[in-house]
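Encoded as structure tokens, here's the structure I'll be asking about.
Removed: one protein chain of the complex. Kept in place: all other protein chains.
Per-chain numbering from 1; labels A and B assigned in written order.
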């Protein structure tokens, strides 16, 4: 049985983890800390939060497997992709999917990321 | 090659599984069995279905890694979170993400859960 390492709790709530590590994979979630921003700026902020969460877990974006992207307005997807293209590790391209869904408060983007752990 | 154990079929359809176990992780899906209910009541019912599916697979909520939550009305998220807070194992907090999406029929919530298997 592989042990489970739970990091957190989340800054948003005391009843959920910020990241969970199990059997060589970390899963983590992020939104933008600052909500009064454009989607591009929220995307940059959320991707930076992913970087921090991965570092905290002991890995980094070069080891990302999949990024599931929820944005509130699908017509703004090019703005998310602009932030993505500036951020992504081009030597280690993640898989991604992006759909539109409503999010709480003034969030314009939410990310769910899985990454392999570093050795 | 790790074997795949498929539990089911789903009570909703003969062409999908209810749970799938592979390499120490079970993935399962649940909605509320009873649809003429508030989101809070449907959430309680769906979380109880998750408990049953995990038990059937041979694990329990203390081993949950991630819960992906789809609710039809994002403004009702606090009602989901109320059911969550009553249900969650506070010694073993899962990761979660919650977005709004349309669901079939009168479902107000659908859950996709991954959990580590017990030894």
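Odds and ends about this structure:
The criterion applied here is as follows: a residue touches a chain if its C-beta (ideal position, glycine included) is under 8 Å from a C-beta of that chain, and two chains touch if they have at least 3 such contacts.
Quantities reported herein were computed from a predicted structural model and do not represent experimental measurements.
From the options B:6, B:35 or B:52, the residue with contact to the unseen chain in the full assembly is B:6. Residue-level contact of subunit A with the missing chain is found at 23-25, 63, 65-66, 68, 74, 77, 81, 84-85, 88, 90, 92-101, 116-119.
For subunit B, the residues in touch with the chain missing from this view are 1-2, 4, 6, 8-9, 13, 15-20, 22-23, 27-29, 70, 101-104, 110, 112.
FYI, only the chains that are shown with their structure count from here on.
Centre-to-centre separation of subunit A and subunit B, using mean CA positions: 21 Å.
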